[in-house]
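Can you keep this structure in mind? I'll have questions shortly.
With one protein chain held back, the other chains of the complex are shown just where they sit.
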Amino acid sequence: MSPTSESLEMLKHIRQQAQASSATNAPVENVEIVVGMGTVGIAAGARQTLHAILSYIEKNKLENICVRQTGNLGIDSFEPVVLVLVPHQERVTYVKVTPEIADLIMEKHVQHGEVVREYVNKE
Amino acid sequence: MSIIRSLVLISHDPESKLLGSEAIFAAFIEQLHHYDLQDEVSVSYATDIGQSAASPLVIIYPEAVIYGPIKPEDVPHIVEEHLYKGRIVEEKRAPTKGLSGKVAWLPVRKGSNPAENRIVLRNIGVIDPESIEDSLNQNGYEGLAIALTMSPEDVIKVISASGLRGRGGAGFPTGMKWGFVRKATGAKKYVICNADESEPGTFKDRMILEGDPQSIIEAMLIAGYAIGASEGYIYIRGEYQLAIERITKAIQQAQKIGFLGEGILGSSFNFTLHLHSGAGAYVCGEETALLESIEGKRGEPRTRPPYPTTQGLFQKPTLINNVETLANVPAILRNGAAWYHGFGTESSPGTKVYTMLGNVNVTGLVEVPMGITLREVVSIYARGMKKAPLKFAQTGGSSGSIIPASLQDTPMDFDSYRTAGLSLGSGALLICDDENCIVDIVKVLTNFFRVECCGKCAPCRVGTQRMYTTMTRITEGKGKMGDLEELELISDTLTNISNCGLGETAGTPVRDMLKHFRAEVEAHIKLGICPTGICPMVAEVPEFV
Partner (left out) sequence: MPAETRCESGIKEMVEGIVAETGSARSDLIPILLRISTECSYISEEAIRQLSSCLRLPESEIFAVATFYHMLLTQAHGRHIVQFCESAPCHVAGGREIFQALKDLLGLKPGETSQDDRWTLFTTSCLGVCGIGPVVMVDTDIYGHVLPEQLPAILENYR
């Protein structure tokens, strides 16, 4: 086994290929909705929340929205957690998001740009 | 519900005391009442801020602003400006260069908890755990690529120099362990990731496996390269279904790109990785029991020596590291050992992930530098107690220490805790208020050991059962004073002659209870009352599980 400096070059190449297909690298115009889908999130109802978000998008035929999942964010008592990332704005963390609250967030924040203050995590 | 939004810490070393820290404390209390902020701001003494020309010091979290030197007459201005109006009083800030000592300087990071610093949990909540592309975009596998440009010995040198210590509970220096396996004779060696996280209240490893599985694969590759192993196992607790699914997917993706297999990243290094699911046994977190379990046997700990580093899995030299330990490895390779020393304390560098549970406003996970105190965790990250004041916290699952409120200012790192006779354990913090009965909690803990004992050695098999029946008797109002001596004797016996770590630590909760809360236990026995009113104090119908 001999030390090599090729490895860094090779990783660079792999990474370039990966960038093309990565969701975090999606065009900046997209609104991103991220749902925390760890065991805790799922136990607290994150699947139903995700389902509500997806069916809202489908029902209202929204476009340029990227919905994706991530791990547990560490604030278990506030699960399910949903992050909304609108381009050029600060990310908003919503907590204890039930399907009903998800509908509200979709309508007010995602469609009309109005943050739903009462469900935002107060950090 | 009162939520503490700020925390004021006042230095209380002998020098600060001479310079009037008590008057400063009093002034803060008075001024907070003046502005009606007493429910929002907590004021505490910090015992060990470190010597500084700027003493006495005042630190205000969550902004982590350090003021000093402070006189009592400066307090009204600071309270009005900083705590009431939210403006930092620049002219009173302490010169940062003069500071030294044990309090880590915590940079405030946007979007996370105040002053939290994430190395291990860096990608969690950022990337899609089922996408290797996401991981690559966050510098994934860069640590491996760098390691492959170095000789295996040099990789071990970097890990040793970083001062990384095992996060499974014992705090053994990781670099030293790698060195042992590297030097062990034999052509075939194994790397094992111990993901059998079963300490009650601990779920940090699951969160890493579920949120950033590629980082663990990368770390195991680095370890494999360093010790000369070409095969590895991840032993995941059977109950962690989602983690098992995500690691399985992550292994497939890594194989497809070529991070696992032959000639990794153009080098001559080969590595295969297997996933092994546990089947429900706490004792398999003990490393030799884990080896037995992978070999398809009952998970009964082996007699040591020989240690796994020389005769481990299938009698071959084996490196076993905890998930959190491994999760630090790629970042250390990427940023260097010196960078890692920028976090935590001198003898325990880096960060520690804690799970916060119990009677606090926020439960969940937090990653903070080694050396911060329990008081800080409770008031800053857990945002204060829910109803009643802190009575005690229990660290590290069932086998950890019970920390009474009087010891909450002890810095949480391996050596400070050892000196204070405490153990950091796996990082679970079960925070209990004074509405909890210590006897009741310790009974629950002893039940856990009774159920999870593997039964191989007599001290543990008999001792854990005996502790539980005695504790149950006390909660039923039938305790005798002689029980306390017996409990002490059993817990010492367990520590001294048990075969493995489970038995050795099984007596800790009982011993700590008798050390810190003896009066409360005696009230159960002598007066026949439970001061908190939780224990039934009458015999219940026995239940045999």
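We call the chains A and B, going by the order they appear; numbering starts again at 1 in every chain.
The working rule: contacts are C-beta pairs under 8 Å (C-beta built on N, C-alpha and C of every residue); 3 or more make two chains touch, one makes a residue touch a chain.
Predicted model, so just to flag it, every value in this text is computed and none were measured.
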item: Among B:42, B:408 or B:447, residue touching the chain not depicted; value: B:447
item: Sole residue of B:394, B:416 or B:498 that reaches the chain not shown, by the stated touch rule; value: B:394
item: Identified contact with the non-displayed chain, of B:81, B:130 or B:239; value: B:239
item: Candidate in contact with the missing chain, chosen from B:16, B:363, B:470 or B:491; value: B:363
item: Residue numbers in chain B that touch the chain omitted from display; value: 197-203, 206, 237-241, 276-282, 293-299, 355, 357-359, 363-365, 394, 397-398, 428, 430, 432, 436, 441, 444-445, 447-448, 451-452, 454, 543-545
item: Interface with the undisplayed chain - residues on chain A; value: 39-40, 42-44, 76-77, 79
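In this section, only the chains that are shown with their structure count from here on.
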item: Whole-Å gap separating chain A and chain B, where each centre is the average of the chain's CA atoms; value: 28
item: Residues of chain B touching chain A in the complex; value: 111-114, 121, 124-134, 136-138, 141-142, 144-146, 148-152, 203, 206-207, 210-212, 225, 228, 240, 242-243, 257-258, 264-269, 361-367
item: Chain B partner contacts - residues on chain A that touch it in the complex; value: 1-11, 14-15, 18-19, 21-25, 34, 36, 38-40, 42, 68-78, 83, 90-91, 93, 123
